[in-house]
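Of the protein chains in this complex, all but one are displayed in their positions.
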């Protein structure tokens, strides 16, 4: 075999590290950076598998760099970092990188919520509350301009990404009186976790709801919807019914949103609302019928479809993404593109 | 190979035919009858594959009988029939069998709705409206006694089965103000249909909503909920938001029901409500946590779980079944057991 | 929910325990015993999950008994045991049970090989070599009569089961000069193991060969083929090329066997050879075309097909089974039926 092809086309590009590259999200971010025409993947770090090439752990991704221990104090010449740690574990690392002037895209939940009170109600004590005000919520389509200038980008959860893109046009127009979001996701959503939820003999041929009435993506969706509606960031009173399910595929996520509207809405008005919102979005594909998640697998696209139900008066809106791509790692790249003044689609088409 | 084992243990049992045995539902009904200790499978009929052993078409089911053409006028010595035709095609056959005194379990939608008006709004003209009054809705747990005496049993749709078992205790207590039902089903729900919806390369690794704001199981659920609530059969005003999705497995179905209740409901009251409803049901398994459909694959069980969401005030109720078994063919057997005075679980455990 | 249905129809039947019921094989054996009309499941034991109902760990199997610690010295009134431990761990338990006069079906490899030398070459030191002579190889179709009288039945490996049933007619006729066996198996074959080989995101959409040139089922197949050929039990010189692969399904196994024959063989002669061998076997289904493993899922059947390749002169023989059923646990029941003088098919159709 030839040496692994060097796909770094960017000797002068910004240097980016991935911290926590042994998990699904970090490994994919490393892969996307490695093949990106304008970024250099400067290092991949982890807390296990030290010294082992990432490409051995994730053969599909063909990243030849070896996993190193992260020592933020010793980092030199690094422009940005993608941090792929669990919540609470992420914040101290984000803080250390931030102190060294490194721009961060944080994949954890630590800086997604503007309200510290909400964070602590759902997650417990916040390790670095002072940094919250420096973070921008990284749903690229909603906060593009602020992301471009941000020191810390809080990359959204996968469910909020699909849900908010499905609901944003209705929210902005103040049309959501009540909403139920039923989400389905492939097993990669459980991550590099080895137990009953991921064993093919148990997860295959199965459909399983989880975290019933308790999913932590709920407040994230509520806060962003409230911002779109124009109410204050604590939720504005709108309580979202969010429920997640695991279904037997690898990558793919569907958010089915059932909206009780504040007033009656015709099919034409609904169509115009969504067209106006997404006409110039490069990664939102607005459809005339329901999407399938296979259509977005291994892409940064979100497919959206909204329909008015004449029988019930409700609006049904669907958002379909690849949970690991637009739901996590490729959206991190989209945000990095914005942060470094590159075309938003660079390396993602 | 030895001759196919004769599994008919019932020389004196009631003689039952399956009309439309070449489809998924009919074939499984034939299999279940063939191995049933107290029924004789008298014939399997179809409109194609004539003369071919059913066991060749469905090797798993090992039914050696050859497929015959159905001639209702010539039937002798037949006590009951399972009719597995599409809606509108079923009614004339049901009528012909009924005229010869043969008791029928009809798997189609033709006799599920008590309201002719509702039927014609969703399905078009009814071929045999006069028979509607002779039919009993065959959700065994709801109409056990009337099924036992019925000439025609309208076997429920799979989605109504899972949804109604999840919702019945709330409906009976008059607690449902509004409900959204998000249902997910394996590909067997599409039946023996060969197209983009069933090709493994298109349906595998996919999640696809279908019949958006237009699924014909909606009025069936509404009418039965109205009966439970005590309102009249036309729906009693409650409009159900029902949405179906195909997910990449073979057999299995999950109905996730989001209920806005008419009043606030505590966790204890909710638990008692469901316990009281299902304490003595042989095929309803009430759980303390969310079910997975794999737990009911190839069984007649329905697993039910209901939770009160403190955050939103709504109740979430799940019903998990095998869409081909409890959702269709094994429920037909459960009904036949009731109709012929056998223990309800006979041949189904 | 009603109490779990008591499916033990056999108050006077033989009392059987399952040792090691927390793994896939033991749990299924417990399920099959629990619903068997002529055995009593007396206890399920394990080394973890003590006190927990087996039905919680394996909801599909609905066995309400709680997992106990095994104390062979205290066992009273037990007629037989299914031992589902790993090799080397099994032999001491088998010995302890044997000493108390309890008949054993051992699912491990410990007593499958008649040659101690071969065992030690492939597995290391044997914990109880003196017991080897008391054990009978439990491929029901090959050793039916000796199994009936055996104190210890060494249940075959799943690959040997499929391979030997595909090859036995050729072997008995002395027609095998050389054989390559390429076997494919679903992920349940990896057992209740949680790692990269079973995670749906890694095992789904994958095909992976494993234990290349080193699978321990090789000597088991060789020894049994040698016995059929009439040579001595050490292999008779025939070296079998055996290779296993994992493919992305739950239960199912296909052994594709490529035989260089000792002389040219016509299609008619081949067909007669297999017909004569399997005409009266209740669980071998001889086909006129290639089998699919779905046709035997959750059954004790083995489907066999053999074809002469005019182009190469070789014979291709396929054996398709469910690796957990005929390949493991339902064959254990078939053997127990033989051991207790019951019809061989009892509880298995």
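Order of writing sets the labels: A, B and C. Residues in every chain begin at 1.
Here is the rule we go by: a contact is a pair of C-beta atoms (placed from the backbone, for glycine too) under 8 Å apart; a residue touches a chain by one contact, two chains touch by 3 or more.
Treat the numbers as computed from the prediction; the structure is a model and nothing was measured.
Contact with the chain not shown here comes from a single listed residue; of C:14, C:139 or C:254, that residue is C:254.
Interface note for the absent chain: among C:204, C:282, C:327 or C:347, the touching residue is C:204. Interface residues of subunit A with the unshown chain, by the touch rule above, are 1-2, 5, 7, 35, 59-60, 205, 278-282, 284-287, 292, 294-299, 345, 349. Touching the omitted chain from subunit C are residues 178, 180, 182, 184, 186, 202, 204-210, 212-213, 218, 239-241, 243, 245, 247-254, 256, 258, 260, 289-294, 297, 305, 307-314, 316, 318, 320.
If you put the missing chain back, the residues of subunit B touching it would be 24, 186-188, 192, 194-196, 198-201, 203-205, 248-251.
Methods note: only the chains that are shown with their structure count from here on.
Among the other chains, the CA centroid farthest from that of subunit C is the one of A. The distance from the centre of subunit B to the centre of subunit C, with each centre set as the mean of the Cα atoms, comes to 37 Å. Taking each chain's centre as the mean of its C-alpha atoms, subunit A lies 39 Å from subunit B.
Computed centre separation for the pair subunit A/subunit C is 47 angstrom, with centres defined by C-alpha atoms. Across the assembly, subunit B contributes 205, 292, 294, 297 as residues in contact with two or more other chains.
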